[in-house]
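To start, the structure under review is shown below, and the notes come after it.
Note that one protein chain of the assembly has been removed; the remaining protein chains are unaltered in position.
Showing subunit A:
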Amino acid sequence: MVGEGGNEMTQHFTRDKPIYSQLVDIICGDILKGNLQPGDKMLSVREYSLEVGVNVNTVQRVYKELEMMGLTDTKRGQGTFITTEEGRIQHLREDMKVELVTQFIQSIAAFGFSKEEIIQILQRKEESK
């Protein structure tokens, strides 16, 4: 079920991003980490909105977005399920990876570091593991 990781009643949100997109990120993370498995039934919009303490309209937007991303399927009268098409989840993994690295590279550039010195640090970290 969605949001299994959070024991806390209400989610806390950062101020710089719409709440719906923060919730989309959280659910995407749960799918990638396997907390949400293909075919799992998601909470209803109202249940999820109660769980995270967020407006029903916002959650509706989250579910619409996930469906547009191909990560969920809504079966009439039965609810919303995590897609069983592994290809779509694989796709999300790849997208997420590239997005994270792109953000990382942008922040490195913003502070004036060269890629080379960063790669060196990454290698050193990996070796010292």
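The definition used in the following text is that contacts are C-beta pairs under 8 Å (C-beta built on N, C-alpha and C of every residue); 3 or more make two chains touch, one makes a residue touch a chain; residues count from 1.
The definition used in the following text is that contacts and distances are computed from a predicted model.
The UniProt record for the undisplayed chain lists the protein name "ABC-2 type transport system ATP-binding protein", from the options "Acetolactate synthase 2 small subunit", "NADH-quinone oxidoreductase subunit N", "Cell shape-determining protein MreC" or "ABC-2 type transport system ATP-binding protein". In the complete complex, the residue from A:Val56, A:Ile105 or A:Ile121 that touches the missing chain is A:Val56. For subunit A, the residues touching the absent chain in the complete assembly are 9-11, 13, 15-20, 46, 49-50, 52-58, 61.
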